[in-house]
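FYI, not all chains are in this one, though none of them got moved.
Chain naming follows the written order as A and B, and within any one chain the residues start at number 1.
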Amino acid sequence: MSECYDAIVVGGGVNGSAISYNLAKRGLKVILLEKDRLASKASSAAAGMLAAQAELEKDGPLFQLAKKSRSMFPNLAVELKERSGIDIELVQKGLVKIASSQAEVQEFQKMMEAQQQAGETVEWMTGKQLCEKEPALSPNLLGGMYIPNDGQLSPFQLSHAFAKSAASYGAEIREFTEVHSFIHRKGKINGVVTGTGKIYGNHVIVAGGAWSDRLLQESGLILKSYPVKGECFSIISPRPLLTATIFSHDCYLVPKKGGRTLVGATSTPDTFDQSVTLEGIHFLIEKAKKLVPVIMAGEWERAWAGIRPQSLDGLPYLGEHPVWKHLWIATGHFRNGILLSAITGELIADMLEGKTVQVDLSAFSIDRVFKTV
Amino acid sequence: MSECYDAIVVGGGVNGSAISYNLAKRGLKVILLEKDRLASKASSAAAGMLAAQAELEKDGPLFQLAKKSRSMFPNLAVELKERSGIDIELVQKGLVKIASSQAEVQEFQKMMEAQQQAGETVEWMTGKQLCEKEPALSPNLLGGMYIPNDGQLSPFQLSHAFAKSAASYGAEIREFTEVHSFIHRKGKINGVVTGTGKIYGNHVIVAGGAWSDRLLQESGLILKSYPVKGECFSIISPRPLLTATIFSHDCYLVPKKGGRTLVGATSTPDTFDQSVTLEGIHFLIEKAKKLVPVIMAGEWERAWAGIRPQSLDGLPYLGEHPVWKHLWIATGHFRNGILLSAITGELIADMLEGKTVQVDLSAFSIDRVFKTV
């Protein structure tokens, strides 16, 4: 295969698809390689929260990145629907972060102050106010932070919308194509070796989620990231239970179209096992019941699990390989893979094109793996 | 159960759901009864063509009804998305009706003249022009009518959007609830008997598709309609094969989001058997291959069948029961159930409310079953 691509993207999850979309839209000749099916792992297992303020409690580089990414989705929703016909099901009805103890009430107050100082909108709601806003909530709650700008969407639709839109700009998509190793020459990446042959390209972007590590070891890089299983389930109600997303320490409930509510997620480190345990379901039911008692009347739909890539310091890896030029890495997004996909796609495309990036990315650089952790 | 509804809708397919939506929106207290799951039969099996001009070749009451209904979907799409969060996936990219013989070429010319005189847009395209417009089409086609205003949508999403929007206006939805017979008194309907008890209401609307007949026999009415099985399959391509819907005598191809193409439909009368035969699949592949040869490279997704209600004269039944007051009937839509759902919902609501209906509905009245056919 003598054809040479501008960019080879490894990993057909939400981030690999977002990167492919951005690169193809800018006119690059892109090929997206996925070892299984598109969005078949964590990207379709996620609940799709855009919980920039709820997940990232204090200011810092990740908070900035998350806020920026969150703000990109309304435009993306329109763009992607036009290119692919796919509705990403963006819902901008806010998120309530419930305090589960008096200690958390205090902690949340500080968080709110910090966020307000950083210019973000957030307000406190008492248990009573919460019940007025969301009548399905338990009357016994202590209160919570209401974050109007944290939204949610369909991760499966988003991933496919990115990939199909990339294809509409000319990107080639190959499923069932596993990358075994890299081709490099004089310190610069040159292509990849797959299970069915070599593919040449000027840039290679590894966005393989929890499966990135094995491949990157072929480049001599040990990411020190690890897989974390998250279990979820969904129920269907005759009428929507909730308007806003409900978020607590242990559990979140995300209202989806058609009366569906997603409940997630457990957190089991160091496993690639995608099966759902009875323990996990029981845990989630107990937690969800305390927040939204009427959920018990809902109709069981299904349970599933996803494997998310976590880094040792909790920050994603975004940047060029410290030694091999033109090998780019975008992984370690943990619970924020959907939220960060918009900005990840744009940033990687900017860096790859040599554009000045206006975000400070030093916290996400790959060479921090060489520092003592 | 002493509660009394304004309207009891029997049948949770697209038409029962559309009727419930219209009634609930107007403030009526509605209950929708479905013997299985919502949209589990023909309404989710359909391809979703809004083929007013392609299916209904000459002017007449059905053509007028179909045109009117077709024009309602753009607004409905917005309304339903707002109420239910569900995107009905409306695509307004036209339809090409392919001539499969010289005889059909001539016939189509006449049809076009008639439609143009009726004020409709339609133009002839030669085989070459077709290939320019839709490069996936076979270069051997004789030409066809291009109908820019015939669109398509997702029938499953439409049905659920109607039902969930109805619920958002207060309608109650009961699945797994089969209606066994009617309660009536002094020539006026009063309610229904279900498998789990009686439900009282001032109006009853039977919109049970092919399953309406059995129930209506309980009111002494023999509809003389019959079930017609239609088999379909879908394939997935890396990029969309088509922009417009392709329609021929034997087979149609409908492009859906995400690179999916639906191919339908066979026509087997007098059966409720929803299984798909190998014969049916083979027939559809042969036909589709002649129209769009590259479809053969597509990925097989799945096959399914639906049972559509056909009347003896090919026209739907829309109106009040000839003897029992307040018993309404909306069935017999055959291949046009999705297309006609918008107007069906509105008309039944208008009639039930005693409003003057501006469409001439005499062709669809129920009492034609008493005339010799």
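Rule of thumb we're sticking to: contacts are C-beta pairs under 8 Å (C-beta built on N, C-alpha and C of every residue); 3 or more make two chains touch, one makes a residue touch a chain.
All values derive from a computational prediction rather than experimental measurement.
Participant: Could you tell me how many identical protein chains the full complex contains, when just 2 are shown?
Facilitator: Taking the entire complex into account, the copy number is 4.
Following the convention adopted for this analysis, only the chains that are shown with their structure count from here on.
Participant: Fit chain A to chain B on CA atoms, both being copies of the same sequence, and give the resulting rotation angle in degrees, nearest 5.
Facilitator: 180
Participant: Based only on mean CA positions, could you tell me how far chain A sits from chain B in angstrom?
Facilitator: 39
Participant: Give every residue of chain A touching chain B within the complex, in rising order.
Facilitator: 84-87, 89, 91, 160, 164, 167-168, 172-173, 238-240, 256-259
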